[in-house]
Structures are given as C-alpha cells and as structure tokens.
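What follows is a set of notes on a single structure, which appears directly below.
A protein chain is absent from this complex, but the other protein chains hold their places.
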Amino acid sequence: MSFVAEPTRVLVAGGSGYTGALAARLIDRHPQFELATVTSRSDIGRRLSDLYPHHRVDAVFEELDVERHGEVDAAIVAYPHGASAPIVAALREREVRVIDLSADFRLRDRDTYAQWYGEHGAPELFGTAIYGLTELYGAEIATADLVANPGCFPIATLLGLAPLARSGTIADVVIDVKSGVSGAGRAATHRTHFVTVDENVVAYGVAGHRHAPEVDQELAALGAPVTATVQPHLLPLGQGELVSCYVTPTRPWSQDELDASYRAWSAAHAFIELSETPPGVRDVRDTNVCALHARVDARTGKVLVFAAIDNLWKGSASQAVQNLNLMFGLPETLGIEP
Amino acid sequence: MSFVAEPTRVLVAGGSGYTGALAARLIDRHPQFELATVTSRSDIGRRLSDLYPHHRVDAVFEELDVERHGEVDAAIVAYPHGASAPIVAALREREVRVIDLSADFRLRDRDTYAQWYGEHGAPELFGTAIYGLTELYGAEIATADLVANPGCFPIATLLGLAPLARSGTIADVVIDVKSGVSGAGRAATHRTHFVTVDENVVAYGVAGHRHAPEVDQELAALGAPVTATVQPHLLPLGQGELVSCYVTPTRPWSQDELDASYRAWSAAHAFIELSETPPGVRDVRDTNVCALHARVDARTGKVLVFAAIDNLWKGSASQAVQNLNLMFGLPETLGIEP
Amino acid sequence: MSFVAEPTRVLVAGGSGYTGALAARLIDRHPQFELATVTSRSDIGRRLSDLYPHHRVDAVFEELDVERHGEVDAAIVAYPHGASAPIVAALREREVRVIDLSADFRLRDRDTYAQWYGEHGAPELFGTAIYGLTELYGAEIATADLVANPGCFPIATLLGLAPLARSGTIADVVIDVKSGVSGAGRAATHRTHFVTVDENVVAYGVAGHRHAPEVDQELAALGAPVTATVQPHLLPLGQGELVSCYVTPTRPWSQDELDASYRAWSAAHAFIELSETPPGVRDVRDTNVCALHARVDARTGKVLVFAAIDNLWKGSASQAVQNLNLMFGLPETLGIEP
Partner (left out) sequence: MSFVAEPTRVLVAGGSGYTGALAARLIDRHPQFELATVTSRSDIGRRLSDLYPHHRVDAVFEELDVERHGEVDAAIVAYPHGASAPIVAALREREVRVIDLSADFRLRDRDTYAQWYGEHGAPELFGTAIYGLTELYGAEIATADLVANPGCFPIATLLGLAPLARSGTIADVVIDVKSGVSGAGRAATHRTHFVTVDENVVAYGVAGHRHAPEVDQELAALGAPVTATVQPHLLPLGQGELVSCYVTPTRPWSQDELDASYRAWSAAHAFIELSETPPGVRDVRDTNVCALHARVDARTGKVLVFAAIDNLWKGSASQAVQNLNLMFGLPETLGIEP
C-alpha cells in the first residue's frame, strides 16, 4: 500500500473523556490522518498523556476555538449529549466533515428525540446525519458530511441481529446488555467508585434506556419493525460489552440456515468475526472487532445471538475511525487492523 | 428465645467444595445444630480451615464411612451430580434425614432426568424428595426425610417469578443469568483460571443448561407451564448471582398491581427483600436473602424481574440450613439471620 | 454468658462513610450496645441501608446536635481528620466516653502533629487520649474517656512488629503496605474510579505518608526507636490490607526463636492469628482478626513479617468496638467474634 496524499487533518473536540482520548490516539498513530488539535473543556494546558499515560499522546489540550481549530478536514466531536449539537453546527458551517460521538444526531424522528432528550441544539441539522454504523451504511458514510456515530449498545446489537432483521423474521427481541464501567464515562461518581462496582453486578436504566429507540429505529430500517426490550447491566470490568439477544422468530430457523446466514454476514465485513464458542469481551479488547455467535435453542425455538465488542473501540472511537477511513477514500481497516 | 433441646447432630458429607465447606461452617456456628462430622474425598486429614481459612472451622476432614458417620440426626450431602444418589440412599437406609445439594433428586420426571443426566444412582428414591425451596414448599419440607436443595439459578428465578407464575400470567420468559465464578466450583480448570475470567464476560451452556428443566418443572408447579429460555453467563466476581427475567405476560400488568403483588410476596417471607432500585449482588453477599425488583416496561408491556442472591448462601448452603431449621422445628431464620 | 445490665447507648457521629457505617452496624447488632443515633453531614434523612443495603441498618441519618445526641454513654466519631477534634471536645464536655476514628488524637507530640496536620482543633485535649490498639493498651483503654483509634496501616504494622519491637532488636524497618480501595474512603474521585484502579497497582504518598510518624511513635513506645520507611500502594480490591515488613535486626534471629515469640504473642490475644503460610487478606475479611506470618530470610538475615487485616474492620470499625467492649467491662470479643 502506498498513500502519497497529504495527510488528512483531524480535530478531536472533547479529548479528555475516555472515547475522545482514544479517538485522539487512534488519529495520532494513523498512517494517513494527522491529529491537528485536541481540545478539552476541563483540562486545558495538560498533555493528553498526563491523563492517559498508556495512550502516549503528547498533544496538549487546547480550549476549543471553532474559528481557529476549524481549519481542518474533519472533526471527531466527543461532547456529552446536548452539548455536542452546537459545536457540530459550528464546524459544519466551516465545511468541516464531522463525526459526532454523541446521541445528538442518531435519531431521525424529532418527536422521539424530544421525548428522550428534550430540545435539540441544532434543529436545522436534525435528520441530516448518516447513521455511522459502517457495516450497514458504508456507501452513504463514504460521501457524508455529518456522521452520527452510534451508541455502543446499538452497535453490538445491530451487528448481531442484522442477518435476522434483514430476513424479516424477528417477531420479538430481548437484548440483555452487560457493560464495563468505562461505558459510564470518566466522571467520578458513587456509581463508578471502585468499591461500588467491585464484586457486584446490577441492572440500570430499567425499562427505558435511551439507546432503546435507537435500536428500534435501525432494526426497523433493516426490516424488523419491533419494539425491543433493551436492558443494560453494569459489570466489574473496565472495558468491554457483551450483548445477549433473545429473538423470538416469526418462523423456525435451523442451525444450518443460521450458520450460513452469519457466515455470509461475517465474510462480507472485515470486522465481523464468528466465534465457534460464545465470545468473551476479552477476545475483542482494544480492537474494532465485533465477535458473534448465533444459536437456535431447540427447546424453545428462540434464536440466541451473542455479540462482543470493546465499548471504547468498536463501540465508539475506532468505529469513528472506520467511518473516517471511508469518508476519505481509505481502506476501511487502515490504522485499526485487528 | 430459649431452646433447651439437645443439639441436632449433622453430618456434612463432601466438605471440601465451596458449598459443602460453607454448609459445615453454618452448622458449626448454629445455635441448635452440631457439626458431627465433615467428610471429604480429596482432603482427608486436613482441617477445613487449612482449605478455607476464613471459615475458621477446626474440624478435620474424614473419609466418609456411612456406617459410623450415619449415627446422626441429619446430613447435608455436597457431592457432585451422580455421585450423590448412592450416598443419599445409604444415609436414608439409616433413617438419617438428608438434604442433598446435588441435582440428583430435584427432577420429578424420570425421562427428563435420563435425558439430562443419564442413569440415576438410586432409582428407588427417585421422585420421593421434596424440592427444597423453603418459600414454596415450607410445609412439606418440615416433615420431609429427603430434601433436594435446588440449583442456584432456579432459586433466584423461582423466587423472582413466583408471584407472576402463581397469577397464571406468564406467556413466555427469558432468564438471563449472571453468575460469579464460585458457581463453577472449586476445580481448577482453564475456565476458572483468573486470567481467563478477569476483565471478561462470556455465555456458557448455550441453548441447553441443565438447570432449565428444573426451572420449567417448578414454574409449571406454580401455575406457569412454559418452556423457559435460561442462559447463564460467567462474570468476573467470586460470589453472587443476578438473574434478569424478561416475562411476556398473558395480559397487561400495571406497575401498581405488580408492586402490590411483590409486596405481599416479600411480606410473607423473611428472606425475600424488595429493593427500590435494582439490587446488586453485593447487597446480599454472605446472606440468605433474595433481593427482588420488578418493573413493567411501558414500551413493550414486558414485566422485568431482577433477583439477586449469593450463589453459595441462598443459592446453596444457607438455603439448606433454612430447610434444616424447618425440618427440626426451629425458626426458619435461626443461625442465618440477615 | 448472661448480661443483665442496661444496654450501653452509643452515638455514631459521621455514619455515611465506610467506617462510620460499619461501626453503626456493629453497634446495632451488638448484644450489649444500642445504636442511639447515627448522624451524617451529607445524607440527613436517608436510611443507612439506602447507602449500604448490605448493612441492613434501618436507622435514619440525623444532623448532629451535640446537645441532644450527647445524651449517651459513648460515641464513635467518624469524621475526617481536623473536623473531628471539635466534635470530640463537645462530646467530652458532656462526659461522653469517646472513640475517635480520625487522626486528631493519635499523636502525642504537638510539633509532629503540627508538621503533618497543621493546627489542632481541640488543643486542650491534645495528648490526653489513649492510643486505641487494644493489644498494646488494653488496660489503659478500659478506663479511658478518650480513645484515639489507630490508622489502619499502623494497626497491621504494630501488631506485626510488636514481638520484635519489644525485644529491642529492630535496627531498621521497611513497611510496604498494600491496601484495598475502601481505605481511600467513599469520596468519588478520579483516583477511586473503577477504571483507574481496575487492573492496576500504584504507589501513593511516596516518601511521606501521614501514618509514618504514628508508626514511629508507637514502635518507639514498644522499644524500637526507629524511623520507619512506610510506603502504601493502592490495589484493585475493595477491602483488605496486607503489610509486608522487612526488618533489619540488631542481631540474628533463628526461625525457632521467632516462632516461639510469635506463638506467645498470638496466644495472648484473641484476635492475633498465626498463619502457617503467608496470610491473604481474604482470610480475615469481615473480621477483627489480624493474621501474621514471620520468617527469617536466611540469605540476608532480615526478618520478614506479613500482617493481614480488613482495613474497615480491624483497621477501624471493629477495632473501635473491641475498645468499647473493654471500656464498658465486656469481653473483648463480644459482638465481633471471628
């Protein structure tokens, strides 16, 4: 491979959180991207490596100045939900191509957005983003100016259910999510205190997690117009997410048919791996891989699908880089090879 | 309270595993039970505290001699599945009242047993045991001579679903089990190696765990003749088990009605606690408590029930003591107060 | 045993932190103590069990009112360093017998206190407290009105080194402390965030931890006037503390002589246990036990002593109850039996 083009200059806005910092690191080491600037609201003047020694990124956090920092080809915005939209809008005005890691542009129905998140911070852009799950929207992402990077639960869920959803055979689905603590973000709270999490496991966001409508929207787009039951749990591990999907199919599936379907799905996508045994989150740690295992339960006829990702990588930052690769005409896997 | 009776003499057969050792400790400190003998197949001559310093039980493991060790009032048998039945039979011949911690006597249908476990080791006793879940079979347990202590998943599941099952409104149920590593037993295997489990989570026994027919049997007995989807996962924690139940009801439940039903269930049983928020397994560690939280999911109409237990305590050893209390006319909570 | 006396009424001031909450629980279940009031500065009106479900203490946190809450026989004060002294002084004015869990009254030299902690909050009481390590100061504690409960590192260190210190043979000592996260308190900080601690180990308070002068003071009192090197490390575990002591002796010790010395030390104290192999912190979890193991290193002549405690129990709350037992003429082990 030889790329002679100028490097693509990328701004990472909001680099002091887990996903923003990782995005900055991945850009920093990418053979074709250049980390133009990394900004922070809380740690201006500190080096990224002061907060995250293992990332070994010497860049110093700056205060975001869209005027000045917007002189780039692309931006990854890692702001909290709600705070992101205005920044995205300002960058789009300067024609920066943006990948937004927040939930601000994932939903396409204004009422649903309002119900779960309230007023939108850039209503003129609402509905204009491409949903940034490369395996589903690769072609659209390649030419997109605004990409809404999905939530981590939806990424694992949709990659796990796509073959079934596209076949139109999902009557009902229960999605039990098991998530590491980094998914709760870097804020120090009682909930993320080591003593609270250690030797524990607990459900949260019961009967109404914000990622549920996102899952519904995309399952419907794939051909499965269902209301999914999505239930996350917090586990005593730092990184990683396992999604256990319990599908009630509209008609019986044989294991052979299921295997064929998932083999085809995996064969078509560099980052979809099939596991002969149920995948553990350790298998995909620090990678952009989603590992899948699908089984027919002969007792009940249900189809069980297990999807493992690294919530910070495929669940956010490396997923963004995968998108960025396509947006700039590069091989999907560049800089994030498994 | 004043008990003037002679202490009840209890044999613990198979005390070198996690649950047998804990049973021996609970008996050893019980105000009305006396640990007559603790046996082991692998560690004869060692003190229980050599293997489990935190239990502080000085008793020395003996080789089981039913002739001699059967001179007791009761026995807790903590042998592996299959190996247990012959021991139980020998003890019953000496009229020892037995609580069996294995799966050998839990099922009541011979064909189902044969299908999951093969030939039975004491066919003459098959079907004669009382299912040892105190909250469901307390009256029968009080007079029983042979009690089959339930599996840990079924205990949490049945205590979590009993109100719904009895109402006859369970159309379908998915049971996602999250279990600590002690549930896999003391044997050192690749699967229980720290490096395998640490920072990991993985499904196992996919589409066919042995506890599933036990759950079906007891749900049916309660009034819910369903085939449950039961899926366990191994988590990086030592003790504790969280069961997330996703019930498709036959008719809508309101949250108020659900609350009333679970309040009544909890009020009737000393060890059933309702949690205002979803319970963590830490909340019940080292106790005989089962903590429950039930919610209607307004989006889907499903009823979600979360049940947390300590797999070694309420999931096995202290559950056995609770049964033993009733069998000898003692208060259910004696020696295992929360 | 039969105690016919009125229960001793105990105030726990500052019950929302880890050690205060545990002290309240231990008092609440103690056969001769009664939890009169538990106060909090941050969680007034909430039940203790809302914060700590596993403690199962229904008492509601009140705002401290020394006038009203001082109508008790004894108080355990679990306030931060500095904030404690004024409360202790106010309680002493009402003749309440006080055990202070903070560092405010541990040191006996005013200059040393000033150097490490600054101005004292109740100078009139400085130097009047008994150092609350029961195994060393039992007789004085029995009649004391003000007991300064030791820090957790000093407790493990002093119980581990007492036989050597009393023999006058410590020339130099390095104390490497390995502490669980609960030792850092309940405050949610970056340092106690699960993601920071998980899969990590790090030294802190390098070359100058506040517990060092406390260790020096008490080693000198025992007969070992040394300046100890005390270095703590934060480990990925919730509860527990292991102290590894490397003693350069003034003269050679034989293993036999060392064994005899530690056997005598253990035999004289209910909560000092000798371990045949190096103790793990799991061996003493949720107990008031300090487990010891002492070895001569034949290569170097150094004496190695390992001491394991539960930092929240013997390192603080149950140590306080042990003291309180003596102060009110009760058996040392009452309510905190191993």
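A, B and C are the chain letters, set down in written order, and residue numbers restart from 1 in every chain.
Criterion: a contact is a pair of C-beta atoms (placed from the backbone, for glycine too) under 8 Å apart; a residue touches a chain by one contact, two chains touch by 3 or more.
Every value quoted in this text rests on a predicted model; they were computed, and no experiment measured them.
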item	value
Hidden partner chain, touching residue among C:30, C:55, C:211 or C:285	C:285
Residue of C:114, C:187, C:201 or C:220 touching the missing chain in the full complex	C:201
Contact with the hidden chain (one of C:128, C:248 or C:261)	C:248
Residue of A:53, A:225 or A:252 touching the missing chain in the full complex	A:53
Residue ranges of subunit B at the interface with the undisplayed chain	18, 181-182, 186, 188-190, 192-199, 236-238
Contacts of subunit C with the absent chain, listed as residue ranges	172, 174, 176, 178, 199-204, 206-208, 212, 227-229, 231, 233, 235-240, 242, 244, 246, 248, 278-282, 285, 293, 295-300, 302, 304, 306
Subunit A, residues in touch with the chain not shown (by the definition above)	53-54, 56, 198-199, 275, 279-280, 282-287, 291, 338
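One rule holds in what follows: only the chains that are shown with their structure count from here on.
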item	value
Per Cα centroids, the chain farthest from subunit C	A
Innermost chain, where centres are averages of C-alpha coordinates	B
Interchain centroid distance [CA atoms averaged], subunit A/subunit B, Å	40
Whole-Å gap between the CA centroids of subunit A and subunit C	46
Multi-partner residues of subunit A (each touching 2 or more other chains)	199, 236-238
